[in-house]
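The other protein chains are all here in position, but one chain of the complex has been omitted.
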Amino acid sequence: MATFSLLVTANPHSSQGQFSAIQFAKTLLHQGHVIKRVFFYADGVLVASRLNCPPSDEYNLTKTWAKLAITHDFELTACVTVAMKRGIINATEADRNALTGENIDPAFEISGLGQLTEAMLESDRLVTFG
Amino acid sequence: MSKSLAIIFNKAPYGNQSGRELLDIALMAAAFDMEISALFIGDGVYQLLTNQQPDILHMKNHSSTYKALELYGIETVLVSSEDLEQRRLSESRLMPVSSLSNHKQINKTIAESDFVFML
Amino acid sequence: MKTLYILNNPQLFEQCTLAMGTQDALLLIEDAVVLSEQQSSDENHFVLEEDLIARGLNSGSSWNKKNYNEFVALTLEYNKSVSWL
Partner (left out) sequence: MVVRIDLSSLPRDKQGYLTDSSLWNEAVAMAISQEEAIELTEDHWQVINYVRRFYEEFNTSPSIRPLVKYLAKEWSKEKGNSIYLHLLFPDGPAKQATKIAGLPKPARCI
């Protein structure tokens, strides 16, 4: 049994990377490995918005990540610097920056790149999907 | 033993955020005692040109931040001489932040790093 | 360190393979799987089967196919992975 962390930088709306990352995550969990954390960076953070609203006949990446993380007890972390730029905001940041609302899906958290560094150091493998 | 991280810049600046956001990773990972190298290959060598003025397009000039790599403890900054030559760029057009290197040495750095990031 | 290179952009094939050493492997995924119909392979060259099937390319490729189960195994078999972006 190995511990994985994933770094996901792919834009959920314009590339395949998030789908690949989810498929990879499901496969490794099925094999009995564990995930410590999935860290979202660059356009990857866009998947953390709870307002993502794909047509009903398309896969909801946000909800799929959320369900997977809750079922298998791992963390979904979006990088604060790039998330804020792209309008992915939690309640704390909304308050701190005098914004009118938050939009992060409750299964995700916003944090710093230190969480990526920690994931790298505490996992057997880090795989990037961009 | 501290882990090592290689960051590969292979895209020209401003048409995308790749250089800017890789630079952010480099500076922040530097705070966590990782041994970091910054490698410039392919069109990534254009990141290091002097006289960049994206300000005229209201874009932030991240190129001057490369000059701070050393202050952040990132001392291995390599640029591929083959890729410079292929693009008819002389080293004199680059900011004095990188060491001229070659594919062989850059590949060795990639091979020996514990983690490698691109964007 | 034995490295698994993961390539998803067909335009970066040359740059990516240039970085590879003799003990490294290459796995084509996403759009890069089209290369498995264009480029000759060697024993360290793999292509992700699900991405071929998704694109209707599964019968044409002569490359060594790996499915997602084997993709996960490859990342463990090699010391690290580099996603060449």
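Going by the order they are written in, the chains are A, B and C; count residues from 1 in each one.
Assume a residue touches a chain if its C-beta (ideal position, glycine included) is under 8 Å from a C-beta of that chain, and two chains touch if they have at least 3 such contacts.
All values reported here derive from a predicted model rather than from experimental measurement.
Among the chains on display, the ones the left-out chain touches in the entire complex are A, B. Summary of contacts with the chain left out: across B:60, B:87 or B:108, the touching residue is B:60. On the side of subunit B, touch with the chain left out of the figure occurs at residues 24, 27-28, 30-31, 60-62, 64-65, 67-68, 71-73.
The chain not shown here touches subunit A at positions 80-81, 95-98, 112-114.
Throughout what follows, only the chains that are shown with their structure count from here on.
Averaged Cα coordinates give subunit A a centre that lies 24 Å from the centre of subunit C.
Work out the mean CA point of subunit A and of subunit B, and you get 26 Å between them. For subunit A, the set of residues that touch two or more other chains comprises 9, 126, 128, 130.
Shown for subunit B are the residues that touch two or more other chains, namely 114-115, 118-119.
Of all the residues in subunit C, the ones that touch subunit B in their complex are 1, 3, 12, 15, 18-21, 24, 80, 82-85.
Remark: subunit A residues 2, 4, 9, 15-17, 20, 23-24, 27-28, 31, 33, 124-130 touch subunit C in the complex.
Within the complex formed with subunit A, the residues of subunit C that make contact are 6, 8, 29-31, 50, 68-69, 71-72, 75-76, 80-81, 83, 85.
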